[in-house]
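Okay, handing you the structure first.
The complex appears here minus one protein chain, its other protein chains still in place.
Now for chain A:
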Amino acid sequence: MVLTLFYVFAFLILCSALLMVFMKNLLHAAFMLLITLLSLAAVYVLLMADFIAVTQLMVYVGGILVLILFGIMLSNRGDNLFIRSESSNVAAGGLLTFLLLGGLVYIIARVGFTQLPWMKQGETLASTGAKSTLHGIGINLLSNFALPFEVASLVLLVALMGAAFISSQSKLK
C-alpha cells in the first residue's frame, strides 16, 4: 500500500516537474510547481515525517508559491496576455542535465547506501511505532540544534529587512 502510493506520487512529482520546465505559460508552470510541492508533502507523510509535511504545506505552498505568483504578476509587462516563459539552449542544457543525472544515478547504484554500518543497526523510524515526530523534533530544536534555531530566526529577520529595503523606492544607481 505504502509502496503503491509512493510510486503514484513519485510519478506525479516527476511529471509535474517536467511539465513545469516545458510549459509555455509561466502561470501554468507555477501551478505545476504547486502539484510537485503537494505530492512531495504526500511522500513526506509516507516517510513518517508528518511535521515536515505540514511545514511543507504551510511554508512552500502557502508562502513561497504565493510569493512566486506575486513575482510573476509584478514583473509582467502588460502588453502580452500570457506570461511567456521561453527556453534557450535546450539541446545543450538537456545534454548537461542528462550527463549530471547519469553521474548521480551511477553514484547511487555504485555506493550502496543501504550497506552503511549505521543503516543496519536495525531500528528504523517505522519500527519504533511512534505516532508523531513532533515530540522528537521539538526536543531536538531546543537542545542539540538550539544555536542553528536561533541563527535561523536571525536569518529570517535579516531576509525580511533586506527584501523590504531592496524593493523599496530607493534608487539602484
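Quick note on the criterion: a contact is a pair of C-beta atoms (placed from the backbone, for glycine too) under 8 Å apart; a residue touches a chain by one contact, two chains touch by 3 or more; residues count from 1.
Definition applied: contacts and distances are computed from a predicted model.
Enquirer: UniProt name of the unshown chain, from "Acyl CoA--acetate/3-ketoacid CoA transferase subunit alpha", "FAD-binding protein", "Fumarate hydratase class I, aerobic" or "NADH-quinone oxidoreductase subunit K"?
Expert: "NADH-quinone oxidoreductase subunit K"
Enquirer: Even though one chain is hidden, which residues of chain A still touch it in the full complex?
Expert: Residue positions of chain A that touch the missing chain: 1-3, 6, 10, 13-14, 17-18, 20-21, 26, 29-30, 33, 36-37, 40, 43-44, 46-49, 51-52, 55-56, 59-60, 63-64, 67-68, 70-72, 74-75, 77, 83-90, 93-94, 96-98, 100-101, 104-105, 108-109, 113-114, 118-119, 123-128, 130, 133, 136-137, 140-141, 144-145, 148, 152, 155-156, 158-160, 162-164, 166-167, 172.
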